[in-house]
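Structure record follows, encoded as structure tokens.
Just one protein chain is left out here, and the rest sit where they should.
The chains carry the letters A, B and C, assigned in the order they are written, with residues numbered from 1 in each.
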Amino acid sequence: MGGNNRKYSCPDVGGHFGEFGGRYVSETLMPALIELQRAYREASEDKTFYEEIEYYLKQYVGRPTPLYFARAMTESLGGAKIYLKREDLAHTGAHKINNTISQAILCERMGKDRIIAETGAGQHGVATATVAALMNKECVIYMGEEDTKRQELNVFRMKLLGAEVRPVVSGTKTLKDAMNEAMRDWITNVRNTFYIIGSVAGPHPYPMMVRDFQSVIGHEAMEQILAVEGKLPDTLVACVGGGSNAMGLFFPFIEESEVRKIGVEAAGHGLESDLHSATITAGSVGVLHGSKTYLLQDENGQVKGAHSVAAGLDYPGVGPEHSYFQDTEKVEYVSVTDKEAISAFSFLSEVEGIIPALETSHAIAHVRKIAPSMSPEQTIVICLSGRGDKDIHTASSFM
Amino acid sequence: MGGNNRKYSCPDVGGHFGEFGGRYVSETLMPALIELQRAYREASEDKTFYEEIEYYLKQYVGRPTPLYFARAMTESLGGAKIYLKREDLAHTGAHKINNTISQAILCERMGKDRIIAETGAGQHGVATATVAALMNKECVIYMGEEDTKRQELNVFRMKLLGAEVRPVVSGTKTLKDAMNEAMRDWITNVRNTFYIIGSVAGPHPYPMMVRDFQSVIGHEAMEQILAVEGKLPDTLVACVGGGSNAMGLFFPFIEESEVRKIGVEAAGHGLESDLHSATITAGSVGVLHGSKTYLLQDENGQVKGAHSVAAGLDYPGVGPEHSYFQDTEKVEYVSVTDKEAISAFSFLSEVEGIIPALETSHAIAHVRKIAPSMSPEQTIVICLSGRGDKDIHTASSFM
Amino acid sequence: MGRIKEKFRELQEKNKAALICYITAGDPDIEFTEQIINCMEASGVDMVEIGIPFSDPMADGPVIQAASERALKNSTSVSDVLSLVSRIRSSSDIPVILFGYYNPFFSYGTERFAHDAREAGADGVLVVDLPPEEAGELGVHIEREGLDRIFLLAPTSTEERIEMVLENASGFIYMVSVTGVTGARPDMNYDLEDLVGRIKSRSDVPVGIGFGVSSARQATAIASFSDAVIVGSALIRIIEDGGTQRQEVLENISSFTKEISAACLR
Partner (left out) sequence: MGRIKEKFRELQEKNKAALICYITAGDPDIEFTEQIINCMEASGVDMVEIGIPFSDPMADGPVIQAASERALKNSTSVSDVLSLVSRIRSSSDIPVILFGYYNPFFSYGTERFAHDAREAGADGVLVVDLPPEEAGELGVHIEREGLDRIFLLAPTSTEERIEMVLENASGFIYMVSVTGVTGARPDMNYDLEDLVGRIKSRSDVPVGIGFGVSSARQATAIASFSDAVIVGSALIRIIEDGGTQRQEVLENISSFTKEISAACLR
């Protein structure tokens, strides 16, 4: 998993992707990160670890997810052939579970009996509460108070799954602050607690580990597209919040430089406004939540609140490896506005009968821009990172 | 599909399963039913029809769904090994799509450009609106006004998918009346309209056709259980509203008399109360919605309102083939109360990290009663007919 | 000869199409239904169709649905309707057709129903959701009791189906004017004439036309090529509009049916 790129060798042993990444954490956590890194390395050398992950991905999560040829969308845009990698069909409705199930199995190996996580849209929280239920672990989920309101359904789901949801009232009361709070919990309860981070963010080894666990998306997609098209796709498109679904799709293709990779950030009300989450496109390098990466920050190095209609993209940082991909031009990063995303949300629903998450709708929106000018021989694979049931109230208030 | 039972030969050409079934409809609809029956027969003889269905089931719906060994549930109950057939992972979140995608393909072959459907829980409505969007058909969904309230999320989903949702205010304002209204629409617009019925109910050829389309559940389950257990399951359990998910699971096993089959009806507030939907367990033979079957009715032959906490079970009739199975003892029918179902809803969520639909929770509840007294060598397959996201508000108000 | 056949013969001599009026029994109570029927007969209505209310009137529009609901509020049953027929029959020879959905008849018992209906003095039975394919069970008893079996035909009916219905029908054929549910309609499809012609070329069973007739103009047009004009929702609407003003309702029904009856004269 994730290890098939011979030439590409990031991160280094300290978790650095070029200048990005690392472990910018309080001393209290360093031993825990080192322990985790060691446990992950040992597990990686153990065939039964991957067998267990594969078992749950297949039997519980429902993998492989289809690579669906979106005929109606393709015809409607009149250009490249569009394929949707259907992470919306994974158990709990998004790609997040690929990672949480794998981390939970690692947690079990490490003998920790308590799981914590931060969540924005609630998808990662639900995916974490789900695996905690499955593995019979105590579970606490931190969620910005703002987000508990706009993603109420997911709060109910987490509680039903037996998790305690702790609303976070500090700072901007969104994902960023939920992550601070989860870190504080971890600092306090580090001995018995496993922190399941939900994206390719945070201190090493999380960005690497989550990348590896999500790479199943790209591995499957590669095999599937080769089976139907006989060649690699021309373009991969995925939305980027922390960047885990994009990383999962892109990473197995990272050395395939002829495959164009586009990460789509949330431009919110527009890049010129201060209300967006376009970290790479409009941010600058800094350190947050344990790693060096692109950030939204003011001139004093204070982290700014992000904005996106998609709660799962509403984060002022981004996984450090994406920052590295930006600087090494392995991936292009663009952004689309709330408005464009909402329009794409309706578009896919009406055209294909698939309601995408608002996060995912950002990727769809960008494809609406680029597909028409591509040729029908070309193919685009979109990571359909999640389903939009959770967003229907939000979206309908805009429509 | 559905045709592998040599000995079992129901229905007859008029759609009768013993004394049950048939076509009790107004003359206006008879030609349409005959046309549909002919089109279905012709399609059944055409390999490309099944190829197209298979294509969409695999690429769009996400089949095969896993047959998941529920280790934690099994351990918690301490008896038979329990497997869950994961229809909750199908696109739109329930088994309903197996049928709607297949009927929509038939609709396309018949050249109709308008699709209608009735819905109770909204799952069939969503599944219909979904395939109508995919096939680019005009779509009208009838839904009891009561149900539009308790399943509001699904109403939003249908609208987003481009369907018109017409709240039905006549009669009990639930599924039964939605079906009346859909029939009236069909009577009026029969020439250009395809009526997608959502269960193994209604006039011939619907019960047969929906059975055949849903049999994919049982066919897959049979192959899957043979692969892991090397023998047929001891017991199959499914909830019964109209009866389509139960039929889909049971039918491929119908000649396997050593496989016990249990259909679980909704006992609502209890069979002794008048508030239940236990049509077979507590009803009597009558004619409703085009077929002869068990019904909830008063001494004058007036159909009674049903009750269940699960909107999708809240129906005073049942598919006629189930009535036949009852009288021929091919299937056992039992019932569980609202309370038991809600408790099972929490139970599965907490134990397995899978939130089942309230409908499905009835099947889970019954397994909680029977599994402990079975031996660990025995296996139970439950049809996990749908996910419970839609029910979280309802359930939490009871918890 | 049954009363229905007799009536058609009698009207043929007068060169008049039969006016058949439908009302739902028990709307709003069975006593008033009886008064209405007496009033209709006095105003020139030739036959009555008495509807047995049903909880799920799948083929009816909102007007007759509402009538059913009102009738079911006081639990109007098959027995109640049969008693009503007896009372009418004690003073009148007007042909009576019992009209309804199958389940209440089935629940009453098909054999018992046919027997009791004949005893009460009914003349024909029309079950909306019982096409010839399913009609055997009830039909055999109806026939044995000498009652007429009335069937529907629709604009969608194929030649094959017309054939099948004609093989089974007696009394008259109820030709549904539209693809649609019951309900008064301002416009009607006069292509019906062709369809009626096709039926008449194969059988001499009378053909009546219903579903949507609400004006004298429509009645005149229909009467010109068919044997009966059937009016339902338009009458129910009068009952509904009148509410508790029963005298007024009877007067309105009287003047309405008189006008339509006159229009039925060819």
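Going forward, a residue touches a chain if its C-beta (ideal position, glycine included) is under 8 Å from a C-beta of that chain, and two chains touch if they have at least 3 such contacts.
Nothing here was measured: the structure is a model prediction, and the numbers come from that model.
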{"item": "Among shown chains, those touching the left-out chain", "value": "A"}
{"item": "Options A:Leu106, A:Ala163, A:Leu249 or A:Val303, residue touching the unrepresented chain", "value": "A:Val303"}
{"item": "Interface with the undisplayed chain - residues on chain A", "value": "14, 22-32, 34, 170-171, 176-177, 180, 183-184, 187-191, 286-290, 295, 297, 299-304"}
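Quick note on the criterion: only the chains that are shown with their structure count from here on.
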{"item": "Mean-CA-position distance for chain B and chain A (Å)", "value": "35"}
{"item": "Distance from chain C to chain A - Cα centre to Cα centre, in angstrom", "value": "67"}
{"item": "Residues within chain A bordering two or more other chains", "value": "none"}
{"item": "For chain C, residues contacting two or more additional chains", "value": "none"}
